[in-house]
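Left out: one protein chain. Kept in place: all the others.
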Amino acid sequence: MAELTYRDAVAAGIAQEMERDERVVFLGEDVAAAGGVFKATVGLLEKFGPRRVRDCPISEQAILGATMGAAMTGLRPIAEIMFSDFLAVCWDIVANEIAKMRYMTNGQIQLPLVIRTANGAGSRFGAQHSQSVENWAMAVPGIKVVAPAFPADVKGLLAAAVRDPDPVLFFEQKSLYAMKGEVPDGECIDELGKANVLRSGKDCTIVALAAMVHRALGAAEILEKEHGISCTVVDVRSLVPLDTRTILSEVVKTGRLVTVEENPRLCGWGAEVASIVTEECFWDLDGPIVRITTPHVPLPSADQLEDNTIPSVERIVREIRQKID
Amino acid sequence: MAELTYRDAVAAGIAQEMERDERVVFLGEDVAAAGGVFKATVGLLEKFGPRRVRDCPISEQAILGATMGAAMTGLRPIAEIMFSDFLAVCWDIVANEIAKMRYMTNGQIQLPLVIRTANGAGSRFGAQHSQSVENWAMAVPGIKVVAPAFPADVKGLLAAAVRDPDPVLFFEQKSLYAMKGEVPDGECIDELGKANVLRSGKDCTIVALAAMVHRALGAAEILEKEHGISCTVVDVRSLVPLDTRTILSEVVKTGRLVTVEENPRLCGWGAEVASIVTEECFWDLDGPIVRITTPHVPLPSADQLEDNTIPSVERIVREIRQKID
Amino acid sequence: MDTTVKRKKTESPEIEIGRETRLELYRLQVELRYCEKRAYDLFLQNLVKGTSHLSLGQEAIAAAFGVAMRPDDWTFCTYRGHAHTLARGASMAGVLGELMGRECGLLGGKGGSMHLTDVTHGAMGSYAIIGAHLPVAAGAAWSAQYRGTEQVAVCFFGDGTTNIGAFHESLNFSAVWQLPVVFVCENNLYMEYTPIHAVTAVKNPAADRASAYGLESILIDGNDADAVYRTAVECMTRARKGGGPALIEAVTYRHSGHSRADPAKYRPDGELEKWLERDPVKIYRERLLHLGFTEGTLQDIEAEVTRKVDEATAIAKASPTPSLDGIERNVWADGGAAWRN
Partner (left out) sequence: MDTTVKRKKTESPEIEIGRETRLELYRLQVELRYCEKRAYDLFLQNLVKGTSHLSLGQEAIAAAFGVAMRPDDWTFCTYRGHAHTLARGASMAGVLGELMGRECGLLGGKGGSMHLTDVTHGAMGSYAIIGAHLPVAAGAAWSAQYRGTEQVAVCFFGDGTTNIGAFHESLNFSAVWQLPVVFVCENNLYMEYTPIHAVTAVKNPAADRASAYGLESILIDGNDADAVYRTAVECMTRARKGGGPALIEAVTYRHSGHSRADPAKYRPDGELEKWLERDPVKIYRERLLHLGFTEGTLQDIEAEVTRKVDEATAIAKASPTPSLDGIERNVWADGGAAWRN
């Protein structure tokens, strides 16, 4: 076990796969010579050379289109879209081309590719550089969606994404890049579509994703110690495929569900989870489902405004105390 | 009262507003000389001239960007995006620019604009020309989202959208363009954010949108006559703002909720409605919430495949019989 | 728009076109013509579902590239892609079957007319959203370059497509990376119903923009299969050798409306008639006679193609509608559509 930051786990995951498989190539803006604006890909150019690690013009449609074309003809490309907000400028390639190609061609075309992108708030970057847009991707059939919360998951899930025969959108959480954690030595490979139960309780099941996992854990700690409310915390990790089995079985155990979402409220993944739970284990619920989300507003930039917009540990504690009891 | 088709109600709504207000202009691809590929804007060029009704190059980003720039400097433009699927090529302008501008500038910039687009399946056009993407828009704070099911609503809601000081994304349902209905004579102006209760029942509340409203009504008829199940049918009409008051009060009356969505399952508007209902009137529910949606797949094109993918009257009847009783 | 086509400076008259090749160019044009006509007849019989965009009048371009390409080269085309897909050798019954929504369709009825694809013949998809396939073709070219296979990606699109952002990004990207991709703009003078000159700042939407990507301006007569063939050979040869991308503007005209729904009333009087005189199939037939091929040889080709189209039609008509199981198949590589466990 080595201790790595979340950002170093990205580079380690990519390096592991590039070493293993010559077909793996990596492209994006400022990713090669500069090692990425978040420094998550430092060293890859030096290790694998400019043939495999490539800087691109500011042309997101070309980047993802080229990624798609390369994937359908035998490569296994990894593309970086610098901020997930910028998926909007190439959304056609993601949502209409990559996601639909296999289905429309009845399986003739296979797209083993990964799109990595920095997602989420916390850096005071304002409304165009702070969004959590994993729900945009979840709404589109044909693309897998992953969002790790820990360095070990970053490396293992990234490797799994690269090896997966289907396109994967890999959301890295900006606010977690500096976070440290244990990462297994040697080859590290995880499985897509598995949620992790990080803590078991009896009063309430909190389901969270990415940065919100840490806040949910923080809140669960306080709820247990200070308020005698015992919570299960589930880290979803993968929105598509979604590990409904784990989620449903944990909800059934506590009878209550709280989702914690960094995205603005409407049509977030938590809504989908809530609708599955009320449809499939309605009779096991002991009370309303609670969704704790960012309010349905674009994100403000000033530090205090931003901090009071995305769900905080305090807000999670407060809402659970008010609504679950 | 005159009988108009849904498509003619579009032209009538635009004409009414252009006559009233010189600031209203209209632009899009093939909309002027050709009257639109769905013939929904026939006659406008002849009536208002090429200064106000303009054909554009295939440049959706330019079209919506120009719409935005015109709106912030005193015009009230209406733009057409030919198929809603193409919102993906200009999604940045919709989701990152138009939707966020007022908030980011703390109210300095106002964007009274309307984006009209043809949405939905039923024409055997395949996966890139048949999507229901209203949930993409609903997920983005800062843009209003309307989807009428009847010609009268088309005209009245379009007028309301044009007069609204905020940006509105107006989804016209392709499969309804040929539908006829009564439209009030004279000035016709409706209100955004109001759902309509089209039928009252006691066993179950069906909440539907656009084309699905007609199928829900058809199903309710059969359920009542043939199976003795009496259903309320609510036409949502406007996703943002959402008339939760009407929806919640109708759900409380029957104790059961079924949503009927044309969109693929994950993160559809029905998930949001379901999550609101379980959060806010959990104790009034007599059983699980049921979502009837298109399965989470891109749409196939062949007629029988398409017909068996989007929710049909028969499927709605079947699912309600199985799950509500 | 002035539709007279200057001879481009690189027309390579030195590229010899042999007699076999000439016959093949004719045969393929006839095949594309007859198959599109059959598609049109099938609409009239209400057997074609959804929309369709015919290449009637534009066959020389698809045919010439079809003949010039190596079997392992890749084609990327648009919703107006029947001809380009057939030209690579895709099954005609598969094409007609797909238009009719039958099980024998190239895509099992899941894609329809706008998405014809036959990977085994290098037809890497038909794309229905303007501009999207240009970067995809660039990506395929990148993969050929990376693997050193000397394959070329050929990407067809219309004049209207030159005004969308993806065009610009793809051209610059391909030029900077020196990718083996040939972009072919079929300038048929119209986007859907709007004349291209009404919405474009330059006269020749592709040729006048080549310099913005450091590329040579190539403007050719898209109704002359030989001119297209020579240009295709020249550009593909250069691309294979590492000489980078090319952007070709081939001027042509579609004889029918934009799509099935379009009676094409927006065309000025006489325009169609003028272009019918320059019908590529007619021109090429005359040229072959002039070059000494016999009427009998050409009639044999025509008869053979008619038989082929009839056979394909019969197969497609006999094919059942697709099984409903297909709806939840092939979202994922495991063959299924599951988004949950």
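In this document, chain identifiers A, B and C correspond to the written order of the chains, with residue numbering beginning at 1 in each.
Here, a contact is a pair of C-beta atoms (placed from the backbone, for glycine too) under 8 Å apart; a residue touches a chain by one contact, two chains touch by 3 or more.
Bear in mind that the values here come from a model prediction, so they are computed numbers and not experimental data.
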{"item": "Residue touching the undisplayed chain, where the options are B:32, B:53 or B:72", "value": "B:72"}
{"item": "Chain not shown: contacting residue from B:14, B:44 or B:64", "value": "B:64"}
{"item": "Chain not shown: contacting residue from C:175, C:251 or C:309", "value": "C:175"}
{"item": "Where the unshown chain meets subunit A, residue by residue", "value": "29-30, 33-34, 37, 55-61, 85-86, 88-89, 123-129, 265-266, 295-298, 300-305, 308-309"}
{"item": "Where the unshown chain meets subunit B, residue by residue", "value": "25, 51, 54, 56-57, 59-75, 77, 92-93, 96-97, 101-110, 112, 141-142, 164-166, 193, 240-245, 276"}
{"item": "For subunit C, residues in touch with the removed chain", "value": "163-169, 171-173, 175-176, 198-202, 208-209, 211-215"}
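Just so it is clear, only the chains that are shown with their structure count from here on.
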{"item": "Centre distance in Å when subunit A and subunit C are each reduced to the mean of their C-alpha atoms", "value": "40"}
{"item": "Distance from the mean Cα position of subunit B to that of subunit A, given in whole angstrom", "value": "30"}
{"item": "Distance from subunit C to subunit B - Cα centre to Cα centre, in angstrom", "value": "36"}
{"item": "Junction residues of subunit A, two or more chains touched", "value": "92, 96, 103-104, 141-142, 240"}
{"item": "Two or more partner chains touched - positions in subunit C", "value": "110-111, 115, 127, 129, 131-132, 165-166, 326, 331, 337, 339"}
